[in-house]
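Note that this complex is displayed minus one protein chain, with the remaining chains in position.
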Amino acid sequence: MSVIFAKSKGLTDQETHYCPGCTHGIIQRLVAEVLEELGLLGDTIGCAAVGCSILTYNYLNIDMIESAHGRAPAVATGAKRVHPNKTVFTYQGDGDLASIGTAEIVHVAHRGEKITTIFVNNAIYGMTGGQMAPTTLPGQKVTTAPGGRDVAHSGMPLKVSEMIAQIPGAVYVERVSVHNPRAVRHAKKAIRKGFEYQMAGKGFSLIEVLSTCPTGWGLSPVDSLTWLQENMIPYYPLGVFKTPEEAK
Amino acid sequence: MAELKGRVRIATNVCKGCGLCTVACPVDIMVFNGNSVNLKGYQPPTITEPAKCTGCGNCAQMCPDSALTVERFTSKKEDPACLKA
Partner (left out) sequence: MPKSLMKGNEALALAAIKGGCSHFFGYPITPQNEIPEFLARELPKAGGVFLQAESELAAINMVYGAAATGGRAMTSSSSPGIALMQEGMSSLAAAELPSVIVNVQRGGPGIGTIQPSQADYYQMTRGGGNGDYRILSFAPATVQEGAEMMMAAFDLADFYRTPVFIVSDGMLGQMMEPVEFPERPLRTLPEKSWAAVGHGGSRKPNTIKTLVLDPGLLEQKNLRLQEKFTRIAATESRFENYRTDEAELVLCAYGSTARIVKNSIDLLAEEGIKAGLIRPQTLWPFPSSAFQQLPPTCRTILTVEMSCGQMVDDVRLAVNGRLPVAFYGRSGGIIPVPEEIVAHIKVLLGRV
């Protein structure tokens, strides 16, 4: 007999505040599993951001710092410069990273900070009640674009992975998803690589994870998975945008 | 009775009844039948035919609340079909 799956030691016993079926729970679990498997739980400093991800520090069994909205990469920079041998990561949503925190995410990559960023993209502001994000898809109905995102008015959604991959200091950028078990297993591999490259001192890694927001999208959790697959992946293609070899 | 290949245990009070496990199960044995309600008022799924479980772990991979524990009893390192899906 072998245990195929059990709750990671990287997770606390605290139940999450996430809405039923929100895939934040899957993504933070993958981070916990990777840190546990790499033996890093005791040597990691996490930086939580503002948004649904803010309470991550209640769920991950590691030391964490809550950051002001969009500033997690700056906070992580401060932490890493004090503790260059510790593992430092940020866990940020798209409202945080792709809107208010664009300067910080660009420059953490620009400096080639040896940190890992987990970027959870669900194309909406979840915590505040479903407003438009820079990542909201054309035509997607949100509370601040009730008729759907009008690209003539608000522009086309921002493709963060493609943007960050252009920066020399970014050594590993991949976009993954968690809409089915296979995608989840692959997402874990990508997150693992992000931390391994940090441990190897390669530079900045960003793993963008496409995620659902059933409540904000007004869909059932199961329908949200389908919506992600049919609408997000065509605009936000999955794949590796930068590898350490390319970064050289 | 045929030998069990896998077993899923549900921490029912952790479950939020989202149903992501139900569509992840390749043998469709995790279903909502309204037979149970947990302390939070959510309806956890029921495993209808435990004997069919392959122990692939797909349900647990999709559980946002880490409410599932999966064991596999097959001796060989065979890869269940679902992993290749």
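A and B are the chain letters, set down in written order, and residue numbers restart from 1 in every chain.
Assume a contact is a pair of C-beta atoms (placed from the backbone, for glycine too) under 8 Å apart; a residue touches a chain by one contact, two chains touch by 3 or more.
If you're wondering where the values come from, they're calculated on a predicted model, not measured in any experiment.
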{"item": "Neighbouring shown chains of the undisplayed chain, as defined at the top", "value": "A"}
{"item": "Option from A:Ile4, A:Ile26, A:Cys52 or A:Ala79 whose C-beta touches the chain left out", "value": "A:Ala79"}
{"item": "Which residue of A:Asn61, A:Gln92 or A:Gln198 touches the chain not shown here", "value": "A:Asn61"}
{"item": "Contacting the left-out chain in the complete assembly, out of A:Ile4, A:Cys47, A:Ala123 or A:Leu206", "value": "A:Cys47"}
{"item": "Where the unshown chain meets subunit A, residue by residue", "value": "12, 41-45, 47-48, 54-55, 57-58, 60-68, 71, 74-83, 86-87, 103-104, 106-107, 110-111"}
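Heads up, the rule we're going with is that only the chains that are shown with their structure count from here on.
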{"item": "Whole-Å separation of chain centres (CA-atom averages), subunit A against subunit B", "value": "26"}
{"item": "Subunit A residues within the subunit B interface of the complex", "value": "1-8, 11, 15-16, 18-26, 29, 178, 180-182, 184-185, 214, 220-222, 225"}
{"item": "Subunit B residues within the subunit A interface of the complex", "value": "6, 14, 16-20, 22-24, 42, 55-58, 60-66, 68-73, 82-83, 85"}
